[in-house]
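Dropping the structure in here first, questions after.
== chain A ==
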Amino acid sequence: MIVLPGELIDERKGRKLGKGVYEENGKVFAKVLGLPRVGDNELSVIPLSGAYLPNVGDRIVGVVLTVEISGWLIDINSPYKAFLPLAEAVDEFVDTSRVDLSRYFDTGDVIFGRISKVTKSKNVQVSMRDMVSRKLYGGVLIKVSPTKIPRIIGKGGSMIQMIKQNTRCDIYVGQNGVIWIRGDNKSRAIEAILLVEKESHTSGLTEKIERMLSG
Partner candidate 1 sequence: MKKEVKLFVNGRRVDSRLPEQLRPIDMKVGVVSRADGSAEVRFGNTVAMASAYGPRELYPRFLQEEEAGILRVRYNMVPFSVDERKSPGPDRRSMEISKVMRLAIEPAIFLEDFPKATVDVFVDILQADGSTRVTGINAASLALASAGVPMRDLVSACSVGKIESTLVVDLNGVEDNNSESDMAVAMMAGRGEITLLQMDGELDKEEVMKLLSFARENCRKIYELQKQVLKEYREGE
Partner candidate 2 sequence: MSRLQEKYALELLENGKRIDGRKFEEFRKITVEKGVVQKAEGSALVNVGMTKVVAGVKLEIGEPFSDAPGEGVLIVNCEFSPIASPDFEAGPPGEDAVELARVVDRALRESKCIQLDKLAISPEKVFMIFIDLYVLNHHGNLLDASALAATAALTNTRIPKVEDGEIIRGEFTGSLPVVFKPVVVSVCKIGNRFLIDPILEEESVIESRLAVGIRDDNKICALQKQGSGTFKFEDVERMIDIAVAKSRELRSFLA
């Protein structure tokens, strides 16, 4: 099931190339160690491990690193830092000559946002201009391998919903591998999340987590 860098996935046959693959002479090869996805429209490989490299549209949990003149520099758990411009974070008009931006977000604050731009040389921009983005107060952060996030979220969000409901915690999952949890039962929730990360490749995981949470 697992493919290795350099392994042949399939002939391209006009399909789109997703993540984790490269093409040479009409043949598509894996770029990373992972699980191949051969579809009618797209060829890709889901990596088993790897650093978080941001993509437009990703939902991320980030930490404010510095307050700049017209925005904030955000740690998104990546080799690349992201920038949150003032206009993408705050609705009202702000007179930057009078107001210190730390009033809105200060160093150490946690935010849930969306990657809005990634340039070729990996300058990354974050936006919070949507209903779901917000500042996250209190709670704790844990880091997991970004490649395991899909499993932690589950099909249609089933896994993370189960954990949230069972532990009655507020949880925000970033595709960048950072997860924010708040609630009395947060250690239970964290245990469950880490177990999913560890055993993401096994079957019967949903039942196992269910049992663990109700036990």
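How were these candidates chosen? In short, all candidates are chains of the complex that A comes from, given by their letters.
One rule holds in what follows: contacts are C-beta pairs under 8 Å (C-beta built on N, C-alpha and C of every residue); 3 or more make two chains touch, one makes a residue touch a chain; residues count from 1.
Keep in mind that what you see is a predicted model, and the values were worked out from it rather than measured.
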Can you pick out the candidate among 1 or 2 that touches chain A in this complex? 1
In the complex, go through chain A and note every residue touching candidate 1. 2, 4-7, 20, 22, 29, 31-34, 47-51, 53, 79-80, 120-122, 145, 147, 198-199, 201
